[in-house]
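Every protein chain of the complex appears in place save one, which is left out.
By letter and in written order, the chains are A and B; residue numbering begins at 1 in each of them.
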Amino acid sequence: MSILRAERLKAYYISEIFGIKRTVRAVDEVSMDVDNNEIFGIAGESGCGKSTLIKALLGIVKPPLTILGGEVNYDLGDKRFNIFSLSQKESKNIRWEYISYIPQSSMSVLNPVRRIRDSFKSFINAHKKMGKSEFNSLVEEHLNLLGLPTEVLNAYPHQLSGGMRQRVTIALATILRPKVIFADEPSTALDVVVQRGVIQLLKDIQQEQKNTIILVTHDMAIHANICDRIAIMYAGKIIEEAKTQEIFKHPLHPYTKYLIGSLPRIGDKSYRVSAPGSPPPLSNLPSGCSFHPRCPYITERCKSDAPSLVEVGNNHKVACFLASKEG
Amino acid sequence: MFSTIRDLIKYDRRFTFGFSVILIMIFLAILSFFSPYDPKVWNVVPRDTPPSIKHLLGTTSMGQDVFWLATFAIRNSFELSIIAVLISRVIAIFLGLITGYKGGSLDRTLMTINDSFVILPLLPILILIASVIKGALNITNLGILLGIFGWAWDARVIRSQILSLREREFTYTAKLSGMKTLSIIVKEYLPFITPLIMATAMNNMLWVIGMEVTLAILGLSSLEIPTLGTMIHWAVNSQSLLLGIWWWILTPVFICILLFISLYMLSVSISEFLDPRTRLQRIEVMKG
Partner (left out) sequence: MLFFKSYLLPRIIQYLVVIFIGTTVVFVVPRFMPTDPVQKTLELVALQGTYIDPEAVEKLKETLKELYGLKGTLFEQYLAFWKRLFRGDFGPSFAQFPTPVMDLIKISLPWTTVLLLLTTLLSWIIGNILGGLAGYFSHQRWARILEGIAMVIRPVPYYIVALGLLIIFAFAFPIFPVGGGLSVGREMHLTFDLFIDIAKHAFLPALSLVLVGSSVWFMTMRLLISNILREDYVLYAQVGGISDREIVFQYAIRNALLPQITGLALSLGQIFSGALITEQVFAYPGLGTLLYNSVSRGDYNLLMGITLLSIIGIATGVLIIDLIYPLFDPRIRYR
């Protein structure tokens, strides 16, 4: 059952500095379908528009970010809506209880001059009024569940390590048991050991609360570890989408092929090859298929027409003229 | 640089205002070279006459034309502030660069001394000094005096900028390529902080002219030299308010207010222009 459906979402950054206009096409006609009770991964390099996509899906749109078209429809059981049709007040109410967000820089999202306990109080009270004892039991229970010591509540953010702050933020984002959780690079700034803990935490939460997590990261290892389905993003568009196994075993899009091919494998000592060149700037995209300047299988059509995301069987979608003719 | 000024004029009203007022002031200051009256001489024109065609802003109780006196006042105030600002810039840049770049105990010692000058209440001290060398405070000496005391705050500002520059990659690259310290400072940092120096210079100018006004009103600078401060001093001391000779006191006061507001607007708009974060804010306001 589809819990979130984005249709032809277009979100650009439009700015004007001293008379010079600049348009960054961060999210360019993106359509996605996310089910309940799954972990959905969005992969791509830095600067491909992943973070903007999250913001747009969440409805956090502040100038210079502008929505130019498309819908983002949520189906949360008792509530169904297009996130852009909600008023400020309504969208504020939706968050935390139904839709939550673990941002990219989780280490600095806690108010430095207040204790963790007070931060929790702020977030909870904004959505649900509760008495002191109810609050205490809720928070302590939740922390216990996530394996975090309750002493953390009395601390100030700067007294905790980066990994601890990350986990506290995850606890904060999930305390009201939201149905959809967006996680943007939740473990990027952490060392490998802590990374594992954080990713495991997310997996445990999902299994326990049976909700949906949309996980954005450039780290394919994380995708391989916990995601059920993955969408690959390139230059503001989703160019491939399939179950995790499928993507790793049978990548169809040339970019995805390079991506998977560049991952080191245990025992395989051959040279790793990555895609030549670098991703285009989102303010100045090439015509037709955005990948064509780097693609080894380029045809004439690729230079002029942009391929759309089509299903090629087995719930595997790809946006490539060549790939969609095969399989 | 000219394109920057042109852009600022087009898009930032504060800059336009400040810039045009300063231009007018400079024009008036240059006008003083053509004055028909010698500002140091009294009783050249009939006293206490209100503004008229002959005397655009009236005359003072000492028989001087207010308008031409004012042009001298503006010019002298500019001269004074240029001297003071130049001296304090040199000291501030020197200190800021050295402490910012070297760090360590040199930094801490110099900064402690520097901060002492920030904390010290300069007015009583300047009054003390000025009253001791009362007679010799002409424009140049006053400029030097104020220059010697006005560097402390800006040295701090420059220092923190250098500190952040030091951690940037291009410093490491330059150092690893074998560039000598002095070379790095002059060739890499100086162009970076030039706009910052301009913004702080304007702030400093504000302070200098303000201090001059204060000292002059107390009667502590050379009172025959017409500056904005001495004009107010004479106007107040001759009871111009009570006698209803409003043009004499309102002229320097009004010029002061205009000058200060325009200098402040210039410095604010330049520093906002430089600060990349506020630049983003402006983009948000002008959303497409």
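Assume a residue touches a chain if its C-beta (ideal position, glycine included) is under 8 Å from a C-beta of that chain, and two chains touch if they have at least 3 such contacts.
A quick note: this is a predicted structure, and the numbers were derived from the prediction, not measured.
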item	value
Among the chains presented, those that the missing one touches	A, B
Hidden partner chain, touching residue among B:Pro121, B:Gly178 or B:Pro191	B:Pro121
Options A:Val30, A:Cys48, A:Ile83 or A:Val109, residue touching the unrepresented chain	A:Val109
Residue among B:Val66, B:Leu80, B:Ile93 or B:Val213 that touches the chain left out of view	B:Val213
Interface with the unshown chain - residue positions in chain B	14, 108, 112-113, 115-125, 127-129, 131-133, 153, 206, 210, 213-214, 217-220, 232, 241, 253, 256-257, 260-261, 263-265, 268, 277-278, 280-281, 285
Positions on chain A contacted by the hidden chain, ascending	58, 60, 92-93, 95-96, 101, 103, 105, 108-114, 122-123, 126-127, 156, 158-159
